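Here it is: the structure, laid out below.
The other protein chains are all here in position, but one chain of the complex has been omitted.
Chain naming follows the written order as A and B, and within any one chain the residues start at number 1.
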Amino acid sequence: MITFLQLVINGLALGAAYALVALGFVFIVNATGAVNFAHGDLVMAGGYAAVGLGSLAQIPAVYFLPLVAVIMFVLGVALALLAYFPLINRPPSTVFISTLLCGIILQNAFVVLFGPQAHAAPPLLKSGVAHFGEIEISVQAIGTMVVAAILIASQYLLFTRTQIGRRLRATAEDRQMAQAVGIPAFALIAATFGLGTALAGIAGALLANQFFVYPTGGIPLSVYAYIAVVIGGWGSIAGAVIGAMIISLFQVVVSAYVSYAAATGLLYVTLLLIFVVRPQGIFGERVQRRA
Amino acid sequence: MSGLLEIDKLCVWYGPVFALKDATLSVGSGEAVALIGANGAGKSTLFKSIVGFLRPKSGALRFLDRDVTGLRTEQRIRLGVGYSPEGRRVFPGLTVRENLEVAVFAGKAERARRVDRAFSLFPQLATRQEALGWQLSGGQQQMLAIGRALMGQPRLLLLDEPSLGLSPKLADEVLAGIRGIVKDGTSVLLAEQNVGKALACCDRAYVLEVGKIVLAGTAAALRDTEEVKRAFLGG
Partner (left out) sequence: MLSWFLSGIRLPLVLATAALAADALFFANPYDMRILTLCGIYALLVLGFQFVFGHAGAVSLAQATFFGIGGYITGIVATHFGAGFLVTFPLSIAGPVLLAVVVGVPVLKLEEHYFSLATLGIGLVVLLLAIQWSDITGGTNGLPGIPSIDLAGLVLSDRRSVLYFVWGLVIVGCLISYQVTRGLYGQAFHLMREDRVAASALGLNIAHLRFAAFILSAAYGGAAGALMAHVIHVVSPENLDLALMVTCLTMTVIGGRTRIAGAILGAILIVHLREWFRVLENYYMIAYGLAALSVLILAPYGLVGAIERLRAMLFGRSPGPKPPSVSEQAPQAAPAGHYDHILAAENVTLAFGGVRALDGVSFTLRDGEIVGLIGPNGSGKTTLLNVISGLYVCDQGQVTFRGRDITGAPAHLISRRGIARTFQHIHLVDDLSALDNIALARAGIDGAGLLKAISTVGHDRLLERARRIAMAAAERLGITSVVMEPCGGLPYGTRRRVEVARAIATGPALVLLDEPAAGLNEQEQLDLAERIKTFAADGITVVVVEHNLVFLAALAERLICLDRGKVIAAGLPDAVRRDPAVIEAYLGLGASEPIPIAAGAP
């Protein structure tokens, strides 16, 4: 029983990390409707930024996390200028491909800048584990969960309670009409890419301590973020968190009983079955428009 | 009286066909002007050019004595234009209240005040504040679109077919409400297929036919024009 509980805790810790990754992805989806397939690579970029800053000054990551966020914000705006704005009136699959290409560019830039090997970033506060009875959990994992919880809650509040969140949603639903009520849609979209990428960067900085960063490490993360957001229901923040938890549940808990590969296989099979039952995802609403 | 909105020889093309040709018109402050014409005559095209959805091929567009052709849509709106588009285009995933709130650029108290005023203008909306945009009936969406256009306290309100989807009684109320809006200092440019009603609530009117302005004059004069009677009033 203790081992099972331990497994669930480990699953939650990994799930929190994945939720952080999915959070930036769903942020851009909610504010622009665009699928950013460079997202996983941007998470890695955040990890590399933490590695670089950590090697300059041997201090805990919590002190330079804001700096990572700022650097990544700039990178996100650059991504929007390069891969989103020139294609804003094209079919959505075009942005899908432009971000994939940006991902390839980033992956290879990592090789050039940091080499093909894996790196670890400094911990958020300190390394080590905390004990709760017989359950043990690393300090970094606790930190990740706390940061994830704070950011999930703030994003939720931003979108539902604030004027800027409402405007972001209005822009995603009908950009032209948003402008026609006075919303500076293009500036908001650029800021959205910046913030979504800053979120990716924070996720990367936290992940880079436990799971390392390496040039191609972002590819599965893009896929996980996409899976989490789709099974949760396109654009639902709660759905994305649940989706992230489902993925980590399979990777940690299920894989303890069957092989890792079988668990991953089961995850995808489960995902397909979810679609048979709920083609709109767990929290998704069927798109409804009156004719 | 200097014009609030001055449009001079505006031409708009969709690819090889023109949608507007040499449209010249003005709206002064404190007046309600009707644009009348059949579906596809170019009324919506004109509105879209004013707010900047469409880029005219030639011609001048001045608002408050300022050339606005180079301005982005949101900049024109913030200068004091309110736009209620054809087809309503309320934000489907936002609640009624949110639809109104996004269009207010002012502090929290002022925002609440303006939203409340929209609710008092359209009491039906007040009862459905938390409903999502897509869940509203067509008529309610129309009210929401008009309410949203008024949120910025515009100098000029563009109403594209506001009576669509409204019951005749409510349509009458909205069109009658135009007088009140004008009295409060907002000029109105109204596109309306229901010619009799449009002429009844506006001071002046322009008649559009296949992208060209073919007649202009005071509402009273136009009502007695043979062409208008024959083409629109069935008389």
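One rule holds for everything that comes next: a residue touches a chain if its C-beta (ideal position, glycine included) is under 8 Å from a C-beta of that chain, and two chains touch if they have at least 3 such contacts.
Values in this document were obtained by computation on a predicted structure and should not be read as measured data.
Of the listed residues A:109, A:135 or A:164, the one in contact with the hidden chain in the full complex is A:109.
Residue in contact with the omitted chain (choice from B:56, B:139 or B:154): B:139. Among A:82, A:118 or A:253, the one in contact with the hidden chain is A:82. Contact between chain A and the unshown chain involves residues 35, 82-83, 86-87, 90, 93-94, 96-98, 100-102, 104-105, 107-109, 111-112, 219, 223, 226-227, 230-231, 234, 259, 261-262, 264-265, 268-269, 271-272, 275-276, 279-281, 287-288, 290-291.
In the full complex, chain B contacts the hidden chain through residues 14-17, 38-41, 134-135, 137-139, 163-169, 172, 193-197, 199-200, 209-210, 230-235.
To be clear about the criterion, only the chains that are shown with their structure count from here on.
Chain geometry summary: the mean Cα position of chain A and that of chain B are 43 Å apart. By the touch criterion stated above, chain A contacts chain B in their complex at residues 163, 166-167, 169-170, 173-174, 176-186, 288-290. By the touch rule above, chain B contacts chain A in their complex via residues 51-53, 72-74, 77-78, 83, 85, 89, 91-94, 98-99, 101-103, 105, 111, 134, 138, 148-149, 151-152.
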